[in-house]
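Data block below; observations after.
The complex appears here minus one protein chain, its other protein chains still in place.
This part shows chain A:
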Amino acid sequence: MIPGEFTYHRPSTVAEAVAILASHGDEARPLAGGHSIIPMMKLRMAAPEHLIDLSGVADLKGIREEGGAIVIGAMTTQHELIASDLLASKLPIIRETSLLIADPQIRYLGTIGGNVANGDPGNDMPALMQCLNASYKVVGPNGEREIAARDFYEAAYFTALAPEELVTAVVIPVPPAGHGFAYEKLKRKVGDYATAAAAVVLTMSGGSVSSCSVALTNVGDTPLYAAEACDILTGSTLDADTVNRAVAAAEAITRPASDGRGPAEYRTKMAGVMLRRALARAAERANG
């Protein structure tokens, strides 16, 4: 439980951080809140020779509204997400999800950027970002680009991010006022990653679903956007038969690992139960 040797860097601008990253390639890793990478280093599952602490980069902080989108700086902590009035009014599902992550001590340090860049299927933010159709602003030696959350995750710990790139912000289109939402997470205890979790955002009009988005956490080696389930649900009144079909479609895309949380079959079924419950709660919350 003791990490190997590494050099510590503390840049104060994005450009500086990218330059250090670029000069060390695979041997360097950004350090955000440290609550994913430091445990991995202590287990010597990760052994970066250079750690680039982003906490001195002021540009990576803050939550603001830009046009029809909310932009959250990568170094915004989960605690700050919970405390934000702007998010509470425009994107309340972020608060609901953040409160289900780890515990207050970890949330004071853990960041949204670290959570989405980490690539661990156990992280809760990636599926939520897919559900919200967010994209990540990424800066590298060749400048800035934006990658959709739904295209970002390739396999466990493999993402579309190049080793010399930084996630600088998360951009989330603001869902319509009156949308219904829910994040349902089954876990064994406080501080545990999900056995299975489901994020749902939907809008209703005249008792039927006019738009719907569903994503699942920790039931595959990436977060899972449940496109087919969304199609089945859109236009429906969320009658029992439709919900059953959507749940079956969502369960069908899961490929969970068997671990201490339970065998794969259980986790698939729990993804279904979480989706069912999230749908019910989201529908209850939606206006229209």
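General remarks:
Here is the rule we use: contacts are C-beta pairs under 8 Å (C-beta built on N, C-alpha and C of every residue); 3 or more make two chains touch, one makes a residue touch a chain; residues count from 1.
Simple rule for what comes next: contacts and distances are computed from a predicted model.
For the chain of the complex excluded from view, the name given in UniProt is "Carbon monoxide dehydrogenase large chain" [choices: "Beta-ketoacyl-[acyl-carrier-protein] synthase III", "Dipeptide transport system permease protein DppB", "DNA-binding protein" or "Carbon monoxide dehydrogenase large chain"].
The residue from A:53, A:120 or A:192 that touches the chain not shown here is A:192. Against the chain not displayed here, chain A makes contact via residues 1-2, 4-5, 44, 103, 186, 188-193, 195, 259-263, 266, 269-270, 273.
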